[in-house]
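All protein chains of the complex are present and in place, except for one that has been dropped.
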Amino acid sequence: MDNGITFEKVSHIYQPNSPFSHLALNNASFKIEPGDFVAIIGHTGSGKSTLVQHINALLKPTTGQILIYNTKIQPETSNKNLKQLRHHVGMVFQFPENQLFEETVIKDIMFGPKNYGASDDEARTAAKEAMQMIGLESSLADKSPFDLSGGQRRRVAIAGVLAMKPEILVLDEPTAGLDPRGRTRLLDLITNLNQTQKVTIVLVTHQMEDVVDYAKKIIVMDNGRVIRFGNSQEIFGDPSWVKAHHLNLPRSAQFSLALKKNGVKFDRLALTIDQLADKVSNLVKH
Amino acid sequence: MSNIIQVKNISFKYSDQPYLFSDLSLNIEEGKWTTIIGQNGSGKSTLTRLIDGLLTLDKGKIVVDGLPVNDENINMVRNQIGIVFQNPEDQFVGATVEDDVAFGLENRQISRNVMRVKVKNSLKEVGMWDFRNRIPANLSGGQKQRVAIAGIIGLSPKIIILDEATSMLDPQGREDILGLVRKLKDEKHLTIVSITHDIDEATGADRVIVLNQGKIIKDALPEQIFSQTQFLKEIGLDIPFTEKVVEKLRKNNITVPSQYMNEEELLNWITELLSKK
Partner (left out) sequence: MNNFLFGRYLPGNSWIHKMSPQSKLLLTFFFVIIIFFANNPLTYGILICLILLSILMSGISLPYFLKGIQPLIWLIIFTVALQVLFASGGKVLWHWGIFSITDQSLINGGYIFIRFMLIIMISTILTLTTAPLAIADGVQTLLHPLKKIKVPVDTLALMLSIALRFVPTLMDEMTTVMNAQRSRGVDFGTGSLRQRLKSAVPLLVPLFSGAIDHAENLSVAMEARGFTDSEHRSKYRVYHWQNRDLLSAIIFLIIGILVVYFRS
């Protein structure tokens, strides 16, 4: 087996047999290759968070199965065998700064590696590397995480996940609430991990610009179903489909649509700013 | 136009920190949309709290609608100002939508009959009347912010302050809330102060103030600031969409006028450029 992520007819029902019963994931099948950068999009409540929580078995399928990192997750899989899997799948939840608890920054970052059996020294080295990677000054190591700014705390929390050296990294809206500088810095870091260390990235986001700028593939969710799986041109190239599923187009695509309406010849929608500017430049020059 | 908020030579610091503001002055014009942008820690949220009397000044004076902000006037000042805070969860006091909108009215001891009418009207104005029995756990962030706005307009204030009110929302929620505030501003002739680090939120403003480490480093019309991409980058702000496109076009050796263009202007400019060919 490889380290891909394979979903086979996975459904998840919250609180089955109760008045709150809710089918949050409906018959999802897809395969994410090792080293991929996948964005998951869909409006609030479409099942994105439910889906990603299956990737390290925080939730187990009600029916169907998931193959991931040499592990098979089925409805009856027991929790005992999952620690190995979770070691290799890093999860960054929404507003991860809320999970910090240790007395010092470095101890908090060392927490994950130590839980997975690293020695004190190994954990400390990994933590220092993670701090450097994410741009936290080493002078912060012995400070209390509760004395840091919001942006710094976010970085400490993400460092705590990176220090475990995951081979699959799942991030649920990691840039929400960050200022522009923090946002770009974080996305560049993720891209770098993906390119240099071949870490598989699964990014849940509402920012369509980030999707087209960074992701190689896109999973579109609607009402618990995976309704499309493809690259950005396949997803956003069909604006009427995008609209019909209550998704937003990236700004550049909206802009090219408007240009098209004004009679400018656009055979293919520009999805990124670069594509848009290049397209316009070409039209001007030729 | 008169200045509905006057900040006069104020100084302020949090107890264990250096001065955040020293001798800061600033006026907000009535009926205008003023955006205050700056990075985290620039003092923009502190300024809101000083204006609403939620923090006490060390020196200087703030006047809101002719009333100096002090212990004596505090209730009257707060009747004129509604604040929508950043975290939708942490301003929702009531158990349900309806109860939350009533909270501010109850505080002013408004009679029950009047309250019922006001709650209904305000919820209808923000499009949340059908959700009146919902509990906050079953609302999205954007819906909670709508409820917060309903709670404000029920009290008919003259000023609404958006204190990073859209920063925790998804792009759709952000659009919705800004659209709603724009509509209310026009209908009720409100003064809007929006505090943000989202450059797009500033594009619709009448005036933009850039705050950095407690100092005003720019105070101008939006179009004057947005074309200064170098300056925006330096202070850690994003560049407006159209400027990004223009920047790239220039890189491709296309000559573009130097003044800022909003989306419609850029659209027309490109269309015209191509039609000449």
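All chains are identified by letter, namely A and B, in their written order; residue positions are counted from 1 within each chain.
Please note the rule applied: contacts are C-beta pairs under 8 Å (C-beta built on N, C-alpha and C of every residue); 3 or more make two chains touch, one makes a residue touch a chain.
Just so you know, these numbers come straight off a predicted model, no measurement behind them.
**Student:** Which residue from A:H12, A:K60 or A:R86 sits in contact with the chain not drawn here?
**Tutor:** Spelled out, the listed residue whose C-beta touches the missing chain is A:R86.
**Student:** Just to verify: which one of B:F12, B:W33 or B:F85 makes contact with the chain not shown?
**Tutor:** Touches the omitted chain: B:F85.
**Student:** Touching the absent chain in the whole complex: find that residue among A:A28, A:L51 or A:L100.
**Tutor:** The one listed residue touching the chain not shown is A:L100.
**Student:** Where the complex has a chain not shown, which of A:Y14, A:F30, A:W241 or A:F266 is the residue touching it?
**Tutor:** Result: among the candidates, A:Y14 touches the missing chain.
**Student:** Tell me which residue among B:K8, B:R49 or B:K218 touches the hidden chain in the full complex.
**Tutor:** B:R49
**Student:** At which residues does chain A meet the chain that is not included here?
**Tutor:** 14-15, 17-20, 53, 56, 58, 79, 83, 86-87, 89-91, 93-94, 96, 98-101, 111-112, 114-116, 146, 160-161, 164
**Student:** What residue numbers in chain B mark contact with the hidden partner chain?
**Tutor:** 49, 52, 54, 75, 78-79, 81, 83, 85, 87, 89-96, 98-99, 102-112, 115-116, 119, 133, 135-137, 151, 155
The criterion applied here is as follows: only the chains that are shown with their structure count from here on.
**Student:** Distance from the CA centroid of chain A to that of chain B, rounded to the nearest Å?
**Tutor:** Taking the average C-alpha coordinate of chain A and of chain B, the gap between them is 30 Å.
**Student:** What residues of chain B sit close enough to touch chain A in their complex?
**Tutor:** Those residues of chain B that touch chain A are 39-41, 140, 167-168, 170-172, 197, 199, 236-238, 241, 244-245, 248-249, 251-254, 263, 266-268, 270-271, 273-275, 277.
**Student:** Looking at the complex, which residues from chain A come into contact with chain B?
**Tutor:** Against chain B, chain A makes touches at 43-45, 149-151, 176-177, 179-181, 206-208, 248, 251-252, 255, 258-259, 262-264, 273-274, 276-278, 280-281, 283-284.
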